[in-house]
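Here the complex is missing one protein chain, while the rest keep their positions.
Should a chain be cited, it is by its letter among A and B, assigned in written order, with residues numbered from 1 in that chain.
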Amino acid sequence: MSSRLLSFVCRTGRRRFMSTGIKLTTVEVNDKTGIATLTMCRPPVNGQNLELLLDIKSSINEIKNNNSRGLIITSASPKVFSAGLDILEMYKPDPQRLRAVWTELQNVWCDLYGISVPTAAAINGHAPAGGCLLATACEYRVMVPNCIIGLNETQLGIIAPKWLVSGYLNVLPKRVAERALTQGRLFTTDEALQEGLIDEIANSKEEAVDKCVAFIGTFAKVNPVARALTKHQFRADNLRQFHKEREQDVDDFLSLVNRPEVQKGIGIYLEGLKKKANKQ
Amino acid sequence: MSSRLLSFVCRTGRRRFMSTGIKLTTVEVNDKTGIATLTMCRPPVNGQNLELLLDIKSSINEIKNNNSRGLIITSASPKVFSAGLDILEMYKPDPQRLRAVWTELQNVWCDLYGISVPTAAAINGHAPAGGCLLATACEYRVMVPNCIIGLNETQLGIIAPKWLVSGYLNVLPKRVAERALTQGRLFTTDEALQEGLIDEIANSKEEAVDKCVAFIGTFAKVNPVARALTKHQFRADNLRQFHKEREQDVDDFLSLVNRPEVQKGIGIYLEGLKKKANKQ
Partner (left out) sequence: MSSRLLSFVCRTGRRRFMSTGIKLTTVEVNDKTGIATLTMCRPPVNGQNLELLLDIKSSINEIKNNNSRGLIITSASPKVFSAGLDILEMYKPDPQRLRAVWTELQNVWCDLYGISVPTAAAINGHAPAGGCLLATACEYRVMVPNCIIGLNETQLGIIAPKWLVSGYLNVLPKRVAERALTQGRLFTTDEALQEGLIDEIANSKEEAVDKCVAFIGTFAKVNPVARALTKHQFRADNLRQFHKEREQDVDDFLSLVNRPEVQKGIGIYLEGLKKKANKQ
């Protein structure tokens, strides 16, 4: 995945709900369709630091409460959906802050995974790790060509937690999932379509959003209460398991990240990024 | 699905076990193959009212006890396998009777899902909702062209209960199942084959039954005790979960059906059926 720092504009036209303060996400509700679009706007790669995670959580809850008919999540960056957890949060971390980061990542996942309205991801760029987390928490995924998606945590020396894997297994066959998780495999757009990790390919962000709108439109004649109960029933076991294990999971994550060899690996990775940036 | 009232003849030739009283099902055991065929005969669409459900249950138990080598379930109607729960049972329901209806639907499912002998559905017509329930409780499904099958409960404002979903998940990938359940999707015969919801297409009811007989024939050289233990072991978790939740499930269903908006929806639906019938 490109690590070049990309300048980009966060377009917020047609927004009905304007947020106050420096928002790292925007929520627009389309007047005609009633569908809310949550756009991540933390340049250059929507690295998930504590502030972005808090903002995504608050936007999901805004959508929960504004009677939207559906939720589409996408990115304001032209080439990256989200690069996942901001690696700076994991390097020589302050324990309290790192604990908060992981807790908010959990909150974002369970709020998005469990929301009643139909959800779709317009994956308009790369979506490794935490980017894939957001996409697989949704009910539908449309992706632009020539990008990568996947839970590649093992490549960084950490692991995809069990609750995240449970969502991966809603989408991928077990055989494919186990191999991909142990390899830290990143699927190309074409591979992702073939394995079922995404549902459609679109040639642009606009087309991706349109296809997400069409997906959410398939529920137009479905009773929304029955739909919500059916979705909750389907996902309840995973959520129950998540709530049982979430505290232990925070402890496990912190102790893994603080292993000397993991810290060393992250350090080398960051050094490489810096050298690349200096060359450009 | 066609809602036209179809006259049809319930053929019961070659029957070994003749039932007394007004039977809404027949059971025939083929002398040569030893396979029992359970035929639903409640014109026009095998709407599952209390009486039909009690009759199906009793026929399944008859087959359990008559040393049949397998069970094939099919319909006497030329165009409909079963339209599912009789919607009249759900409209302005008597609580005691509706409780009995749902309890017997549960009984039919768990008796068919758990029976030791090989089971196959010759789906000779449409199979929405409770029709799909019967088909997916079996081990094999053969369907005629140009029909529909699926758990479309959300379209009616109700939900497919967890035990029924557990059987759906024996057949469909999770990704396909969740989407189909939330959408209340009805698969065409071709779509059902492609996703694995059915196993074969047959051009007529006769051919469908023949293919079911062939499937059951694949067990000819398999030790029947080992076969039964293997089937039970495979399905035991779902059945255990079902028995744990079945009482709560009845309460949930009754309270859902009695919601004013669900009653209103059913009323509108029935009004529509009446108008259609008057036009013809």
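Please note the rule applied: a contact is a pair of C-beta atoms (placed from the backbone, for glycine too) under 8 Å apart; a residue touches a chain by one contact, two chains touch by 3 or more.
Predicted model only: the values in this text are computed from it and were never measured.
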Of A:Asn67, A:Asn146 or A:Gln183, the residue in touch with the unshown chain: A:Gln183
Residue touching the undisplayed chain, where the options are B:Lys162, B:Arg179 or B:Lys231: B:Lys231
Contact with the hidden chain (one of A:Pro43, A:Pro93, A:Gly217 or A:Gly265): A:Gly265
Touch criterion as defined above, residue of A:Lys174, A:Lys221 or A:Lys274 at the omitted chain: A:Lys174
Omitted-chain contact residue, chosen from B:Pro95, B:Pro145 or B:Gly196: B:Gly196
Hidden partner chain, residues of chain A it touches: 153-160, 162, 165, 173-175, 177-179, 181-184, 256, 259, 261-262, 265
Residues of chain B in contact with the chain not shown: 118, 139-140, 169-171, 173, 196, 218-219, 221-223, 225-227, 229-231, 233-234
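Just so it is clear, only the chains that are shown with their structure count from here on.
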Where chain A and chain B are represented by their mean Cα positions, the distance between them in whole Å: 40
